[in-house]
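Only one protein chain is missing; all other protein chains are in place.
Moving on, here comes chain A:
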Amino acid sequence: MGEFTVHRVRFFHYMPSGICAMAFNRRTERLAVARTDGSVELYSRTDHFFQEKVVPGRQQRSIQALCWVGKRLFGAGLSGEIAEFDLDNLRLKFSQDAYGGPIWSIVCNPQGTHLAAGCEDGTVKLFEILEDQIRFERNMGGQKGRIISLAWHSSGTKIAAGMIDMIKVFDLDSGNAVQRLLVERGSRMQQSQECVVWSVLFLSDIIVSGDSAGKVKMWDVNTGTLIKNHQVTEWDVLTLSVSQDETSLFAGTSEGTVVQFQLLDVVLGQEEKEWVRTRTFKNHTHDVIALAEADTVIISGGMDTQLVVRPLLDKLDFKSRDSSLLKILFPQRSLVSCAKKAGLLLFQYPTHLELWRLGDTEGHGPPGCILPVSRNPEKLLHLKIKGEDHVCCSAVAPCGEWIAYSTTSGIRLYRLQRDNKNVSITKVPKLPKVLRHAHQLCFSPDSSHLYGTTSSAVHVVALTSAGCKFEHSLKPKSGSTHPVRLLAVSSDGKFLASANSNSEIHIYNMHKLKAHCTVPVYRSGVSAMGIHPETNNLVIVHADHQIFEFSIEQMQYTDWSRRVQKEGLHHVWLERDTPVINVTFNPQNPNHVILHDSYMFCIIDQSLPLPDRKSQFHNQLTLKSLPEAERLKHSHAFKECKLYQPLLCVDMLENQSLVVVERPLLDITTNLPAPVRQKKFAT
């Protein structure tokens, strides 16, 4: 197969943010996850938790609660504003101050007509949800004590509000508090400390609360008495979640555990039921701040930044990819762009960009050796972002002379001039007005054009040394409004493919500046795609790991693609739990397609037979041990390499050397805050 020189890069200090809120939409099966940097990510439950959309964050924005109302997503946080997210344009639609100080919690009523926000000033504020805005209706409560958590009864007439040391139940009709449940710390020693009710649930006949004393308490709604008290942890119970049928509930704790309670028969076959603590999961090292229950899985997230999807095996009938634990730690989009000709890497951080020039070596050596570095990698540029919005996309031109990035408030394009040692950067003025902000940016292979997308449209900007000029806007014929997730340009610059979050792929002819064709829509989201430099075939990888190859010129799937579909992919490949995030090609060998996800990269040799069901998928070691003559007989198309992980980017430079950008997990965990102290055996 061949030898490759690999630039192993570990100086991209990517740091994910902690998860601070989650909301699961049962109707659309979408999970919204808010992070501490203010960004909101949307995952599709039906598509193996594929990250479909990301609303970039913003400094000072902290989201304490998310709430789905139909297909609309609302969020609120300590800034005191309630905001709606525009999921087509991936930005805020509007935000409205609630005038109650920081907001700790928002919920909507079962009918989807009103929002309630729990505020610092102790009021529960009711808002009516209108077409394009929300309108304040009235206040409830309003004495001392902040409202930390809220829960709406399914009848829509009562709201339970978790406060400090108590829970209040408000009647919607009268607007008065009808019940006051005192939540105490229990032990006498700690009575002076206040007890924060971090989370409440309002089931049909009980109220469940989770508090800072580490207890999950069940209260009778009618009498307001404590029915059951479960000491779950020595620390805080931060979040609660209940299944739709109200037979199972989960509590997330500061220790990183998720505890399940189930409503079980006290005596088998009799009516009487009781909440019984059944299982404890420990998949987090830090506080579990948000939980969401999605029928067969429990999704948890917290300060350790990972999203853990834990299948509830009692609800699954057969083994499948869904029945294994899923941990989502890395973004499912590329934060690194690579200038292949110039050997530059552009790293996208939330508030700045870094441009690095790769090092060089003059050495040669046998496989497995580390070559002496004759020139060290060099940080050419550290570009701070103007404004408070975080970067949503960035790109460097293949020649390395142009850099562009976009936030939700604007696009900036820079011209980079490098002579021997100095790097100078000039901002290109007067970008076209249509390109106010972009979801995706990319440069044409000859660096003559910049393509940017807003919502579903692709705008073409010609770049010259004098400046830039808007050329054209291309819109999909279908009129779809889904935001573009991926762009791919052919190396001759003739074709541009755009994939949106609805898995639609549109191909445009850039010479004629008009739509060329569309690729048949597949049920799973497009996680990566690339256009082959010689054949102009579009290689598409979906979130369920299916691979398609579409000939743009012939406007049909290629024979290889049909063969893949006919023979089926190997089950080991299909069971991978992170999606492929980049497709690139080997300029020296047209048969090679290079794919990577977070834990491996893989070179597919299209000239070789596909692995059949029985053959060994990871066969690199076997092949290594075989004599050269026999290797070909045993080899198959998928050459997987797991030497480097976790991977943020794998790309191939023009000189046929690979660039891998690694982010060791240890570096991430060491940058996390210390977890709560736990007594360990023999310490």
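Operating definition for what follows: a residue touches a chain if its C-beta (ideal position, glycine included) is under 8 Å from a C-beta of that chain, and two chains touch if they have at least 3 such contacts; residues count from 1.
Everything that follows uses one rule, which is that contacts and distances are computed from a predicted model.
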Protein that the absent chain corresponds to, by UniProt name, given "serine C-palmitoyltransferase", "TAF1A polymerase", "Nucleolar protein 11" or "Ubiquinone biosynthesis O-methyltransferase": "Nucleolar protein 11"
Omitted-chain contact residue, chosen from A:Lys93, A:Lys327 or A:Arg631: A:Arg631
Chain not shown: contacting residue from A:Leu263, A:Val572, A:Leu623 or A:Leu672: A:Leu623
Chain not shown: contacting residue from A:Gly70, A:Gly365 or A:Pro609: A:Gly365
Where the missing chain touches chain A, by residue: 1-11, 359, 361, 364-371, 373, 376-377, 603, 620, 623-624, 631, 635, 639, 641, 643, 657, 664
